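The complex appears here without one of its protein chains, the remainder shown in place.
Coming up: chain A.
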Amino acid sequence: MTPPTLAVWKFTSCDGCQLTLLDCEDELLTLAGAVRIARFTEASSAISPGPYDVSLVEGSITTPEEAERIREVRAQSRVLVVIGACATAGGIQALRNFADVEEFRSLVYASPQHIGTLATSTPISAHVAVDYELRGCPIDRRQLLEVLSAFLVGRKPDLPDASVCTECKRRGLTCVMVADGTPCLGPVTHAGCGALCPAYRRGCFGCFGPVQDPNIAALTAQLRACGLSEEAIDRAFRTFTHFRQETAT
């Protein structure tokens, strides 16, 4: 049996999520035996032509060219997995969705006329059908291996839509919000990181994005009680995955 092919694609992003693949040091050799890495330009310039069995897509769509290219990637991929906050929610660059891109363009670039960009940064799912989403900035190594291992034996990956708090408590951590008054987005943030930040006595800043139907209004009231200003609350909800701030009143 020939091993399935894996391709890695990059759109507007920092490469951190792709690097998680290389960070799977202990498993990398086994992975290279289980799949044929057909396209992964971070690791090798050799590119085999498609179609591909699994595509990992990093980054958001911010240019007209990217909006075209993602359709080609979809057409060549049997299973498409989007990885990271950029690909699943638009990423930090989606802050532009709340601002004037023309103004950024003229301020940031010496020759703004050469910059072709869209007014918004959008997740991959806004353009093509997506099979699985891995959240996080960056993604979690274990979750990446889970999706790939599940694909290889043909089972559904375990990516529960629960709060970071459930992981925090299972891990036996002491809640930073209750015990220290430190603001934490864990109650409305999608699990997957294993409560990384609270393990270091820091509040979660929401890099895995919202759970289904987050109660932003109730958490906003609690963040105020923790002493966060309205501006800081806005920033907390918008930075990584722009939680739907309009519901926060």
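Throughout what follows, a contact is a pair of C-beta atoms (placed from the backbone, for glycine too) under 8 Å apart; a residue touches a chain by one contact, two chains touch by 3 or more; residues count from 1.
To be clear about the criterion, contacts and distances are computed from a predicted model.
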Hidden chain of the complex, named as in its UniProt record, picked from "Phosphonate transport system ATP-binding protein", "4Fe-4S dicluster protein", "Alpha-D-ribose 1-methylphosphonate 5-phosphate C-P lyase" or "Pyridine nucleotide-disulfide oxidoreductase": "4Fe-4S dicluster protein"
Hidden partner chain, touching residue among A:123, A:186 or A:206: A:186
Touch with the omitted chain, as defined above, among A:68, A:161 or A:230: A:161
Touching residues on chain A - with respect to the absent chain: 27, 30-31, 33-34, 145-146, 148-150, 152-153, 155, 158, 160-163, 165-166, 169-175, 177-181, 184, 186-188, 201, 211-215, 217-219, 221-222
